[in-house]
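This structure is in structure tokens; I'll ask about it shortly.
Every protein chain except one is present and positioned as in the full complex.
This part shows chain A:
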Amino acid sequence: MDAAEVAANKEAEASIDLLAIVLDTNPTQHIVRQNPQNLTQILEAVIAFGNAHLMQKAQNKLAVISCSHHATDFLYPLPGRQVELRPIDGQYEAFSLVEKTVKQQLGSILMNAPRLSSPCESLLAGSMSMALCYISRLQRNVAAGVKMHSRILVLTGSNECASQYMTYMNVFFTAQKLSIVIDACALDKTLSLLQQGCDITSGQFLKVTQLDGLLQYLLWVFMPSPQMRHKLVLPPPPKVDYRASCFCHRELIDIGYVCSVCLSVFCKYSPICTTCHTIFKTPGPLPIKPKKKKKTEKQM
């Protein structure tokens, strides 16, 4: 028993924890428009949180990706970029490197951003797919025998957009396949799609109620590695609604009809599929038959 625990501890020490933070820096987010200072505060919290992750273990790795209204860019690491580093007394160089790189890069992204004419959505799903590509590259290059645990933390105050549904789902299933945990921290609204993703990859979803305490929330809920979380008392998982919404009225349905060719969902029987234009055979009798049977059974 003891030996097994020691072995597990040793293995945990040798393994690499990679944390990829996807930060929504879209200026049209409600919280940023309300008070532009909020973005600075979020950024400070994220840098502190990232450094806290690096501090836990020498092997730990960090990546920060910004998802803005016009592009998705890596904030850290930046291969090839020279950052002037003046050592600060008593601070580990890696920490100031993270801080300097993230701030400089985000600054240059925001300066070069095109002017916004109208609010536009953040392409969070795409940014997550970029994080997945980065993680999968590092996982491929890990030395034999070393284990790597990766997770993605999404911080956003945007609304989610249904047009990204497919990308979100592809990202969730890929993460599930590669056993990457997706955590999400909603700063403004509850996001049902990200909730599904957290549920699928057994990650943690949290809606922050007070932005002032963001760093505390992050350190409390998202700092511990997923392997350790079951020993802690964390917010209970929200109940996730997995019902499909029909293609015709966009309403959540309990019982629907699914096209056998393209798997579109409809709430009523129709003889032709509006998505793939398939003409269905045997209209009518199929849905009616079972009803009749039941009635006769009941009568008997």
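Please note the rule applied: contacts are C-beta pairs under 8 Å (C-beta built on N, C-alpha and C of every residue); 3 or more make two chains touch, one makes a residue touch a chain; residues count from 1.
One rule holds for everything that comes next: contacts and distances are computed from a predicted model.
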item: Choices "General transcription factor IIH subunit", "Large ribosomal subunit protein mL44", "ACYPI007195 protein" or "S1 motif domain-containing protein" - which one is the UniProt name of the chain not shown; value: "General transcription factor IIH subunit"
item: Contacting the left-out chain in the complete assembly, out of A:M55, A:L85, A:M166 or A:M228; value: A:M166
item: Chain not shown: contacting residue from A:N60, A:S129 or A:Q204; value: A:S129
item: Contact set of chain A toward the excluded chain (per top definition); value: 67, 69-72, 74, 77-82, 120-121, 123, 125-127, 129-130, 132-134, 136-137, 140, 162-167, 169-174, 177-178, 196, 200, 239, 241-248, 250, 253-266, 269-270, 273-276, 278-282, 286-287, 290
